Every structure is written in structure tokens, then in C-alpha cells.
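Omission of a single protein chain aside, the complex is shown with its protein chains in their original locations.
Labels for the chains are A, B and C, by order of writing; each one numbers its residues from 1.
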Amino acid sequence: MSNIMNSIFDIRLLDDLARKETIVHRIHPLVKFLTTFIYLIVVVSFGKYEISGLLPLLIFPVLIMTLAELPLRPILKRMLIAAPFVVGIGIMNPIFDHQAVSIGGLSVSRGWITFLSITLKSVLTVSAALLLIATTGMDKLGSALRMLKIPRLFVLQLLLTYRYISVLMEEVSRVLRAYAMRSPQQKGVHWSVWGSLAGQLLIRTFERAQRVYLAMRLRGFTGEYNTGGYPGIAARDIAYMAGWTVFFVIARIYNIPMLIGSLFTGVIL
Amino acid sequence: MSHHKTEVRDLYYVYPDGHKAINGITFKIHHGESVGIIGANGAGKSTLLMLLMGVLFPCQGEVLVGEVPVTKKTVPVVRQRMGMVFQDPDDQLFMTTVYDDVAFGPRNYKLEETEVERRVHEALEMVGILHLKDRAPFKLSGGEKRAAAIASVLSMKPDILLMDEPTSALDPKSRRRLMKLLDGFEHTKIITSHDLDMVFELCTRTIVIKNGQIAADGPTKELLADAELMDDCGLEMPLALQGCPVCGRKNG
Amino acid sequence: MSHHKTEVRDLYYVYPDGHKAINGITFKIHHGESVGIIGANGAGKSTLLMLLMGVLFPCQGEVLVGEVPVTKKTVPVVRQRMGMVFQDPDDQLFMTTVYDDVAFGPRNYKLEETEVERRVHEALEMVGILHLKDRAPFKLSGGEKRAAAIASVLSMKPDILLMDEPTSALDPKSRRRLMKLLDGFEHTKIITSHDLDMVFELCTRTIVIKNGQIAADGPTKELLADAELMDDCGLEMPLALQGCPVCGRKNG
Partner (left out) sequence: MHMADALISPAVGGAMWAATTGIAAYSIKKLPKEMDENKIPLMGVMGAFVFAAQMINFTIPGTGSSGHLGGGLLLAILLGPYAGFLTMASILTIQALFFADGGLLALGSNIFNLGFFTCFVTYPLIYKPIVAKGYSRTRIFAASFIAAIIGLQLGAFAVVLETLFSGKTELPFNTFVALMQPIHLAIGIVEGLVIAAVVSFVWKERPEIIEKATLGKAIGSTSIRRVVTVLALAAILFGGVFSWFASSSPDGLEWSMFRTAGVEELESPDGIHRVLAAIQNKTSFLPDYGFKAPETESAVTAGEGEEGEASWPAVNSGTSVSGLVGAGFTLALTAVIGLTISSLKKKKSNISA
């Protein structure tokens, strides 16, 4: 119940954020999409005992978040919600991998390092996906997909799903509310009602789909999905992508914190 | 009968996204009153009803139903006393027959099956659709669905009936029938609607909401005839009060 | 301007399940007329609109739009002339921004992107929501959604506007605004509604449907004041015509 409400807020919030006008928002959607992908590949290419090498990559979400003027809190909250499966799998490592490693004189089980590494990767990858949508928006992302030659059938279908999610989530939450009103102290939907409750929702959805199709046909839809022209990719977009890519590659090849650290300890010692 | 009193004290509600929907509302509704809650789209009417029913919980202030504050703990008890009819009856009817739908609430309160049957018959008779009891709710006409939705709530014997826009999408005859039905219900009624003519006929008292606050609270006949107040709150005088083609009266 | 004439000749329609929804309807609507189609729930109003739009095809009889019979072949041409506003705007706003939604029709007719833009702006300005053009439809209020739905139809420059219950769920002010907007649209309008007061104010002519047949067809002012006819068709006189609290007049 509150789950559904929260999901509706999340979609609305991200949609609102995507409509801001900042330097990051103005970057070409396709460029942002590809940059995010390169970033993700670089992040996950680090091994399971890697921590320090991953740290410089934090600068990407931090920079995007500040430049795009995105609020920290809701994005952090989403990352925490996304965590359970990853943490659940990650937490197995300390159990199965006891080998001790010494770090700065401290003896740590290798499993914990893996766990930390997974958690860090989770933070980086989750924030990258959220930031992509929060600075681009579903409609622009759709046009980026079209530019990638993803068939229009799929893109239109994706956008329709996105469009009707909030309509149907509200419908579902109203039904659940009505259900809860007459069945106090029940946590979920009783099995005797499963079929009729979800089934009726499904039939209504089916009928809605027919009306939507009708509305589309009445406005000349014949299976073609016609979008307006795409915005061109400007020099600044290319610079954006090239800049980040170079940084990612450097961060992948060189362990930057280690370089800095050695520099420091070298100076100090 | 103070045990059926509904009281709202200095209520505030902020949606998780920061939208302040209710900004300090206080009122008291006595047993047997019929109260209309009106206001423009987005004024906060539905939110207020949800706070009364314990679907949402206030950020500040409290809701008391018969001296019992509505909290997560008391909600099951409170709900037994309150019945809510939703705007779209489709949201409310989820069983395969009208009978089962109307019996759903009483069965959840673990009543004897004979008592359940008695209640279902009573409720269906009250709204005049006993003949539909074995039909599937989703195959009924709009007006019939509305009646079934009301019966499903009446079978729980609520002391207070809450309704969100009960007359929308009904044809004039069905609307009239529904109004007659509601008029016959002697317990407390709280109705939100844009159908000000219905409020005018059905409710003795009206609360006007504007931006989550009470803009006016008083006898319906006075408030709805106050053209300035209505205009200020995104409303309009009931059509029955506007210009009469016979006597040529304009705007009340 | 006979090329905008809409004519229905001896129309019959039976749903695949055998339900006879339209049973012999004939009428002619001239360019610029505003016609209200009224009737009880299930009378056949929505079915009639769908036959006019070529969404359904009659079992017998024919529909002519500007001398062109509506058949599977002529439908694309006919539709460009007719714009239909649905009862639930959510069914009609299927794109992710208001702009794209309003541009959907023109783009499908392969107009230049500059022309598309001109039309979208024009349509949005006409309904007064140009400032909402980059918003997502799911975040609009009920009234705003309705306006966007109308704009999405206006951008196709229809000669005839068909609407199914355009005022439902709107607050009185938004309803008034919509009525003003419709009043300003100078082409043919065909409106079905249970809001008889709206029909009374907006339509010069009314067609009353009962069980898929025409029960009456004539000037709105006359038909809607005919208490017997209204009652016979599951309707009621508009509230503005019913009992005036000032002069005490009862039932017209």
C-alpha cells in the first residue's frame, strides 16, 4: 500500500527532476546514455577485492548530482531500497571467505573486502542509472533509443508502459484501499479474492487498452510512431563523452588513490 | 449520542513529496448530521476523507471518532463504524457476485453466516437491488454498481457514511434515486462532491475547503447562496439557485 | 456549407453478443450546429458516437459526413474532419508529454515539423494551457487533463467536434471554463452528457435517445422543459429549470 504510494512519488519525482534545465540536462540524451553505459562497464570490470581503485569513479555521480542540482536525499534513499539483494548476496562473502588480509596493520577477512567492494559497486551503478533518468527523462531517453535504431514498436511500447504506470498504480492503490477498508487487520489480499480482484483489474485494463488504441486510431495512427526531429549532437556533447571516457579509462588502468597515497606517504615518510 | 461524534483537531497533512494538502483543519460533526465537503479540484477533500478513515495518518493534529483517536492501533475498530463509498464503484467491488461483495465486510468481522445473510439482505433491500444479488458486479450498469457499492458498505452497519463524489457518471434519474436513498439513511453522512445541487438538497451543513484550509463552515443554504464565497473558492452557486427562467432572478 | 453536413440514415447496430444498441436512427446535422445527445445510462449514446466516427460500422443504414458515406475505405479522410474527446482523458493522452500528445495527430498526417509546431501552439493556446506543454500528462489535474485532451483533438483542425461527457469530474469553475471554451468553437459540436444544464446552455438542438431510438429531436429549450418527455426517458429537467427558491415555481 504505502509501497505503491512511494513508487508513484518516485516516478513523479524523477520525472520532475528530469524537467530541470541545467548543463547536464542539456547534454544530448544519447550521449548521456552511452556515457552511463561506459561508466557501468568500467565499474563492474573491477574485481571482487577492489575497493580503492573504484573510489575515483565516485566523482562521476557526485559531479552530475551537483551540476544537475539534484537533491541528495531521495537518491540516497532509492539506493538503500535497492540494496537488499546485493547486500544479501554480499554478506555471504565474510561467511565463506575467511582468509585474513592485513590492511594498514589491521587484519581483515577477505570476505569483508569483497562485501565492501560489492556494496561500493552497488552504490556507483545504482546512482548512475538513477542519475541518467533524473537528468534525461523517459521521453528523451526514448528518442535516444530511436537514434540507436531500436525498433519504434519497442520504443513506443516502452513509453506507453511508462505513461500508464502511474494511471494503473493509482487504480491498484484505490482497489487495495477499498479492500483494506472492509478487511481490517489483514496484511495482504486473501486467497479467496485473488482471482476476482486481480482478474477484474486485468479486464478493466484490457478495456482501457482498447480505448487507448481507439484514441490513437482516431488520430491517424497506423502503426507508425512519428516523433519530431531529433536534436543534433553538438561539439560540447562529444566533449562531454570524450572527457568522461578518458577519465574512466584512466581510473580503470591506474589505481589513482594508490598513486596519490604513495605520493603522500612517500613525502611524509 | 456523543459516541458517534467525529472530531478533527488542528489537522495537518503533507504528502511524502512535500505537497501540503491539509493545513490546519478543525471541526466537529455530531451524530446524524449530514455534511457536505466542497471545494475546487485539488482543494484537499479526498485527502481529508482518507485521514478520517485512517488510510492516511496526520502529520500533526488528530482525528477522533467517538472519543477514540484514530491511530494505527484503533483503525480496525474505527473502520467498523465508518463506511466509505468510493468515487468509482469499480474500485470497490472485487468479488464475483453482488452477494459475496456485500457479505465480504461482515464475514471479515467473523459474524455467523446467518447474521451475514440477514445483513446482506437488509443492505440490498435498502438500496433496492435485492434482485441483483447473484449477478456479477462488473456486469452491472453504472447506477447499479453504485448501489451495490453502497450496499457493501451498509452491510457493515456503519454509524458514519463517507462518500467521495457519489453522483458522478449517473444519469439524472439514477442520481435522483441515489439521493433519495441517501436521504433515508439516518446516521451521520459526510459527502464530498462537485454536484453542489446534490449537496444543496442533501446536506444541512457544508464545509468549504480551499487550499487545505476551511474557508467556511455553516448551514448549507447560507453558504451556497454566498456568490462571493463560492467564487473565491473556485466554486459556483448551485444551478438551482442561479438565474430562474421564470421569475428572471439572476444570481441569487 | 453542405460539405460539413453530418447525416445518419436509418441506422441499426447490434453488438456481437446480440445486444441491439441502436435501433433505427435518422437525423441530419448542419454545419455549425451544436447538438446535445442525451439519454439514460445504456441508451446508446456512446455507441452512436462510435458509429459516427467509423469506429463501429452499422449493421444497416449509413452515416454520411459531408456527402461521403463512412466506410472502411473513407474512414481516414472522415476522421481528419472529426475530432473525438473521450470521457476519460487518460485514455486519450498516451504520450509522455503534453506537447507530443497534441503533436501526435498532425505528425501522423505527415505534416512538416514546423507546421506541426504551429498547430500544437495554436491548439494549446486555444485551450489556455500553453504553459503546460512540457509537462507529463499524468501529473496534470483533472481539468488540465481535459483541456489537454481537447487540444490534442483541436490540433487536427476538425470541422466537427464530438464529445462524450466532457464535464464529468470537473469542479464548477473548471466546468464553466470548459463550457466557455466550447462555446467559442465555431464548428459543429456534438456532445453527449448527463449534465443537462450544460446541454441546456451550450446546445441549440437536442436529440433524446431511448433504447437505441430517437425519442425526440428539436430545440433544446423546448425538449428539456418537457417534464413528461424527460421523465419518460430516464432523465430530469435541468436543475436550472426546476423549482426556483425565489419565485417558488415547481417543475417548470
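The rule is short, and it goes like this: contacts are C-beta pairs under 8 Å (C-beta built on N, C-alpha and C of every residue); 3 or more make two chains touch, one makes a residue touch a chain.
Just so it is clear, the structure is predicted and the values come from calculations on it, not from any experiment.
Visitor: Of B:V77, B:L111 or B:A136, which sits in contact with the chain we cannot see?
Guide: Checking each option in B:V77, B:L111 or B:A136, the one touching the absent chain turns out to be B:A136.
Visitor: Across the whole complex, list the residues on subunit A that are touched by the chain not included here.
Guide: Within subunit A, the residues that touch the unshown chain are 3-4, 7, 10-11, 14, 36-37, 40-41, 43-53, 55-56, 58-59, 62-63, 65-67, 69, 78-79, 81-82, 85-86, 89-90, 92-93, 96-97, 99-105, 110-111, 114, 117-119, 121-122, 125-126, 128-130, 132-133, 138, 141, 151, 153-154, 156-165, 167-169, 171-172, 176, 186-191, 194-203, 205-206, 208-210, 212-213, 216-217, 221-223, 252-266.
Keep this in mind: only the chains that are shown with their structure count from here on.
Visitor: How far is the middle of subunit B from the middle of subunit C, if each middle is the mean of its Cα atoms, in Å?
Guide: Centres of subunit B and subunit C (C-alpha means) sit 30 Å apart.
Visitor: Distance-wise, how many Å sit between the C-alpha centres of subunit A and subunit B, to the nearest whole number?
Guide: Each chain's C-alpha centroid was found; their separation is 41 Å.
Visitor: Need the CA-centroid distance for the pair subunit A / subunit C, whole Å please.
Guide: From the centre of subunit A to the centre of subunit C is 42 Å.
Visitor: Return the residues of subunit A touching two or more other chains; collapse runs of consecutive numbers into ranges.
Guide: 12
Visitor: Could you tell me which residues belong to subunit C and also touch two or more other chains?
Guide: none
Visitor: Please name which positions on subunit A make contact with subunit C in the complex.
Guide: Interface residues on the subunit A side: 12, 15-16, 19, 137-139, 142, 159-160, 162-164, 166-167, 208, 211-212, 214-222, 224, 226-229.
Visitor: Of all residues in subunit B, which touch subunit C in the complex?
Guide: 39-42, 141-143, 165, 168-176, 194, 196-197, 230, 234-236, 238-247, 249, 252
Visitor: Give the list of subunit B residues in touch with subunit A in this complex.
Guide: Counting only subunit B, the residues touching subunit A are 15-17, 50, 53, 55, 75-76, 79-80, 84, 86, 88, 90-96, 104-105, 108, 138, 152-153, 156.
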